[in-house]
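Questions regarding the structure given below will be posed in turn.
One protein chain is absent from this view; the other protein chains keep their places.
By letter and in written order, the chains are A and B; residue numbering begins at 1 in each of them.
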Amino acid sequence: MDNAVNPLVEMIGISKSYGGVRACRDIDLTVRAGEVHALLGENGAGKSTLMKILSGDVTDYDGTVSIGGAPVRFAAPADAQRAGVAMIHQELDLVPGLTVAENIFLGRELRTRLRTVDRRRTNQVTRGLLERCGVALDPRRPVGELRTGEQQLVTIAKALSLDAKVLIMDEPTSALSPVEVEQMFTVISELRRAGVGIVYISHRMDEIGRIADRATVLRNGSVVAGFDTRDMTAEAAAEAMVGRPVQAMFRTRDVDPGEEVLRVTGLALTPRRERSGRREPDGISLAVRRGEIVGVGGLLGSGRTELLETLYGAGSAGTLRGEILFRGRPFHPRGARQSLRAGMALVPEDRRIAGLSLEHSVAANTVLSIVDRIATAGFVPRARETGAVRRITAELKVKLGSIGDAVGTLSGGNQQKVVFGRMLLTEPVLLLLDEPTRGVDVGAKAEIYQLLGEAAQQGIGVLLASSELAELVGVCDRVVVLSGGRSVRELDTRQAGEADLLAASMGEGSAALAVEGGENA
Amino acid sequence: MARRRAVAAVLTAATALSLSVSCGTTSENSGQGGGGAQESECGGPDGKYTIGMSQANVAEPYRQRMDDDIKAAAESVPQFSVEFADAQQDNAKQVSDVENFLTKQIDLLIISPNEATPLTAVVAKAYNKGIPVIVLDRKVDGDAYTTWIGADNVEIGRTAGEYVATTLLPNGGKIGEIRGLAGSTPAKERGDGFREGIEGKDIEIVQSVDGDWLREKGQSQADALFKAHPDIQVLYAHNDPMAEGAYLAAKAAGIEKNLKFIGIDGLPIPSGGLKAVEQGRLSATLIYPTGGAEAVDTAKKLLVDCQDVPKEQTLETELITIDNAATVYNEANS
């Protein structure tokens, strides 16, 4: 069993840059047969890139990868699969309309002698595979009918059917119920006994303590620590992950908060239709005052985004309970348009999906929320429009050639500023921000923090949802921590630090570690 | 060639004034009068003439055959060249087709209109420009055209009825009828004529159903018809495809030997009624002539021979039975 001489996977000196930004810097990583190796690190630490290299998704890198002692260089994921490396992605690549068995054999269907698909054998083999995973699932059920956890297990069965020697699991439990997590762990023990090497990416310290043998911590593209999980403490791991001193650029302001703009008491939403992967508010209380930046923290799936969307009137349809007081009056979220009119603005999570029309001009994107306000008799006066665009882009220091350029040509940070500017033009009193610095480089990040500070200075209340601990602790005055759709703690960042936030995020029952967004999104 | 159906196509000359009463097209107050603004120049045998043929659609085999007949007939007139346009059942497209012909300054227009009213104006425009217009099969409103050539559906229906009364059911009997598209003029006329033909005899039409001119509709309708009235002796369909469909239905029920089938159209093409009669599926069909050859003949009279033509030329039908089916087919395709 102990195969230290010739590890199953050996990655040596791996480096990879994206246009000047180093994602991986001289990383070494070994995985032995029958071992679960946890990979830890904050958003952007380089975990994904490293695993993409191992699974053949990223091909131009420096360093060497060996599988079973033999150096390999994969040209495509299919190469890696052939060599026995399988990756289970966070977003599952299953076809909902096909059955479990069909999904598992997708692209390499078993045939009869007449070259037709051999359903009987396919289902038989699948049943065997599922049994090996300890799951009782009918192979003939469409995958779309399965719960997320079951789907997760199907992908594992699929990996098994490929005779995978190395299995990469990226946050496999983030969407699972406790029972399903247990089931998953049984499968993992089974695999380990069969000699499969597993790379396990997770942020739940309790899980890692239970099933991992070793852990490697990445930060800013480098290995910063390696642990034997038997003598690893959650504090030590967290420190290694967060590492850097809290940057001074965060807290430059000291505003006296003014009157309350938002007070939410016991907010809960019963959706008309259950949507998978969503954690609707289930008892949230918080308050935001003018000039104050309040953070919303919590694990992935704790309901941060859903809270903002519900407040803004852009969440799931359903029955709201609890009370929302906005500017001192009861507020019923009815839709983005009404919210904007009332003075509440939202910078959504993914600017490409929910924020911008990339092929339209900077100008069109910037004024979108106010075109009908600046219009006279339905027509938009050019001068008034370009005036507004020039003013706000200058104010936000958006780097652009001309306001007629397509917004998709701007860098990520500047795109984000356009969304930001659009919302500021509506002159809000409350600004909801969801992961405003995701995918934004460090320089732009600092600028956005500064803009946030300025907005607060002008008396705007800010509610900032983020998965970055440093951001929450550094930028916010207070942080409300969510867990399972409830607000479980409120921290004053003048006294509490990132470690406290971590601890609070773990909560009681579902002990877990860092707040982490989908790095692979 | 142009004389290939000399027997069938005896032209019943009718003057412009003598409008046949039985010709039940839509109410039209056709003014009296020959010529109108028209003053067609006749170039004689030395000229070269371009004829524009505007067809309503070529999806129907009957209309495709009409085009083919015109093409074949025109080949024997060295002075003629014919251009074809297909309106694809769209009135507006047919208007444009005619406009294009006018732009090209054709010497004569043959048109088989998709519908009467929408094309009346553009036909009149051509006629008033001095271009001779031959209207085929369907009429246009008014009298702003040179001549109309077509068959008399009432007469065809009557012939069919008389054939049934005298030959198939001399002692009376029961008949099923599959009609053309409800509301269409030919369906009405073919039905009315047939009833005239069997009048006074002990023959009963036990049921009439709509077959929409379509073979598959004829088949499904006949299916139901035979079930409801197993005592039917003769099936009269308003066209050959529906008659063939009914034959298939009877065959499926195993009763095709007890029945006689009559259709109309008698197209001299492999899938047409002549072959069906020759091969014994239909007892008889009535030729509904396309008028293609006659139209070219008329054009020749107008442009080359400098003769006058009557305002209406009604084409005679011909009864086709097993006795003459092969002969007529061969003549038509020789």
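Here is the rule we go by: a residue touches a chain if its C-beta (ideal position, glycine included) is under 8 Å from a C-beta of that chain, and two chains touch if they have at least 3 such contacts.
By our rule, contacts and distances are computed from a predicted model.
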> Can you pick, from "Ribose transport system permease protein", "Indolepyruvate oxidoreductase subunit IorA", "Dihydroorotase" or "Insulinase family protein", the UniProt name of the chain not shown?
Replying inline: "Ribose transport system permease protein"
> For the chain omitted from this view, which of the shown chains does it touch?
Replying inline: A, B
> For the chain left off this view, which of B:N100, B:S208 or B:Q233 is in contact with it?
Replying inline: B:N100
>> Please identify which residue in B:S76, B:T117, B:T167 or B:Q307 touches the non-displayed chain.
In response: B:T117
> Looking at A:L218, A:A364, A:I403 or A:V488, which makes contact with the chain not pictured?
Replying inline: A:A364
>> By the contact criterion defined above, which parts of subunit A meet the unshown chain? Give residue numbers in ascending order.
In response: 18-21, 44, 48-49, 312, 314, 335-337, 339-341, 346, 348, 350, 352-360, 364, 367-369, 371-372, 374-375, 378-380, 401, 406-413, 415, 422, 426, 438-441, 519-521
>> Need a quick check: the contact residues on subunit B for the chain that isn't drawn.
In response: 26, 58, 83-86, 88-92, 95-97, 99-100, 102-105, 115-118, 120-121, 141, 182-183
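The definition used in the following text is that only the chains that are shown with their structure count from here on.
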> Counting in whole Å, what is the centre-to-centre distance of subunit A and subunit B, each centre being its mean C-alpha position?
Replying inline: 74
